[in-house]
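Excluded from the complex is one protein chain; the other protein chains are retained at their positions.
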Amino acid sequence: MIDLIVLPLIKIVIVLTGILVTVMYLVLLERKVQAWVQVRLGPMRVGPHGVLQPIADVLKLFIKEDITPVRADKWVYTLAPIIVLVPALIAFAVIPFGPEVSIFGKPVPLYLADLNIGVLYVVAVASIGVYGIILGGWSSNSKYPLLGALRSSAQLISYELAVTMTFVAVILASGSLSMVQIVEAQRANGVWFAFVQPVSLFIYFVGGLAETNRAPFDLPEAESELVAGFHTEYSGMRFALFFLAEYANMIVVSGIATTLFFGGWLPPFPSQIFGLVPGWIWFVLKTFLLLYLFLWIRATLPRYRYDQLMRLGWKLLIPLALANILVVAAVKVALTR
Amino acid sequence: MGQAIAFYTLAALILGFSVLVITAKSAVHSILFLVADFLFVAGLYVLLGAQFLAVIQVVVYAGGIMVLYLFVVMLVNLKRPPEAHQDRRRRSRLGLLFSLVVCAELVLIGAYKLASPASLVPPAAPMGPHNVEQVGWLLYTDYLIPFEVASMLLLVAMIGAIVLARREL
Partner (left out) sequence: MERDQARRMFDTDEMVINMGPQHPATHGVLRVVLKLDGEKVVDADVVIGYLHRGIEKLSENRDWTQIVLLTDRMDYVASAAANLAYVETVEKLLSLEVPRRAQYVRTILAELQRIASHLVWLGSHAMDIGAVTVFLYCLRERELILDLFEEFCGARLTYNTMRIGGLPQDVPPLWDKKVLQFCDLQIEKLAEYETLLTKNRIWLERTKGIGVISAADAISGGLCGPPLRGSGVRRDVRKDEPYAAYPEFEFDIPVGEHGDTYDRYLVRLAEIRQSVRILRQAVEGLPEGPVMGKVPRLIKPPAGETYHANESPKGEIGYFIASDGKSTSPYRMRVRPPSFCNLQALPQLVRGHLVADVIAVIGTIDIVLGEVDR
């Protein structure tokens, strides 16, 4: 009874709260990191060094007027941000934060579910998220958000292909689709997959940038563009959900990269000292380093034009990912001979 | 017991949403209800122990093909307002004909099942946790040729679409 219902519920609550708080503070971190790169300070007024800024932002979004465009499709207009946010959150069900630990004598695995098709579950969930963007643009009943939404979602589904192919390469190396098994395979190997398959990591990361609509692939959202982004007509709570979803997606991408390429909860070297630090702390550390990379790239690089973006995805990344699979498969066959 | 409840709930939802698909006024709503249908069908697959198939159903059908439908519907809506059909009687006559055909099929299926019950019983043992490997083995050994033929079909469709849509640049 406890194992079936209470324990998972507690884990769900912890994970969701953790994610939502992290998302809020990730927004602040982005503003701060960008500011420091740009020789300025970022939010400083609300709380010491702006630490309470996210609370101010959330409050502001809550109390904003709820505007629905007159001829917008009311149900879809409200549903769209939810369709974007929910997949971002439920993707955390398979991400392993740590190994099985024993709490009060009970062995508790530090993940919500160990699906035997864990990696595919993430892909499935990501492909549902695309609907929110399309519907968000369409339900605003305006031509330009619709075009922006279609471009955005075309970008997403194009880069999804390359990303899924890097998953195949990792699955070939680890021999299992389960996220926990992939981490265990990295422990058995002794080397993280990032060093075994750096090309996969590169393709995955670039694809992840495109999937989350982050710079340099953020043309559909940029303010200086003519065709307005899909969330132009949104304000208040609904916009907050879109915003949250974008950052939650960033955390998902980083979390998956950590699990698949950087050994999840494993310490850098299997030594005694490192072993003292609990696994989930390593996981959080690695994920944050990857998130920092996201922020760093946004502050540094200009953005690609839409056709250049699509050309990069289709003509460069997908062939590269296919070649990568070929090479990984060939090496694996050669090694098992 | 739990399985039965789950199955009947899912089945009811699937049927309910299917009715909504055909009765929805807006094409976009129809598509959304169909996507919901596919998600519930994926749930059915999970109940049967075919998790791989369930995820593939979501990835390919709900997440790929239906997105394509949605694109088309939205872009078509953009260009031209929908033309209403004038002849109502023709529509209901066609509808009656098709529903009679479907009913006939259902009757045939029921009769066939009564005649030879054994062939329609699902396999006793569920696929187990290794269904990815099992599906993989089957695809690349027993069903290799259909697999390759299907991929050729998809390739031809893609090339055809590109050739048709290509503008003189």
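Each chain carries a letter (A and B) given by its place in the written order, and its residues are counted from 1.
Criterion: a residue touches a chain if its C-beta (ideal position, glycine included) is under 8 Å from a C-beta of that chain, and two chains touch if they have at least 3 such contacts.
The structure presented is a predicted model; accordingly, all values stated were derived computationally and were not measured.
One chain is not displayed; in the complete assembly it touches the shown chains A.
From the options A:I14, A:V37 or A:A188, the residue with contact to the chain not on display is A:V37. For chain A, the residues in touch with the chain missing from this view are 34, 37-40, 215-216, 218-219, 222-227, 299-308.
By our rule, only the chains that are shown with their structure count from here on.
Centre-to-centre separation between chain A and chain B, using Cα means, comes to 29 Å. The touching residues of chain B, when paired with chain A in their complex, are 26, 28-29, 32, 35, 39, 51-52, 55-56, 58-59, 62-64, 67, 70-71, 74-75, 78, 129-132. Here chain A touches chain B in the complex through residues 73, 76, 115-117, 120-121, 123-124, 126-128, 130-131, 134-135, 138, 143, 146, 150, 153, 157, 177, going by the rule given at the top.
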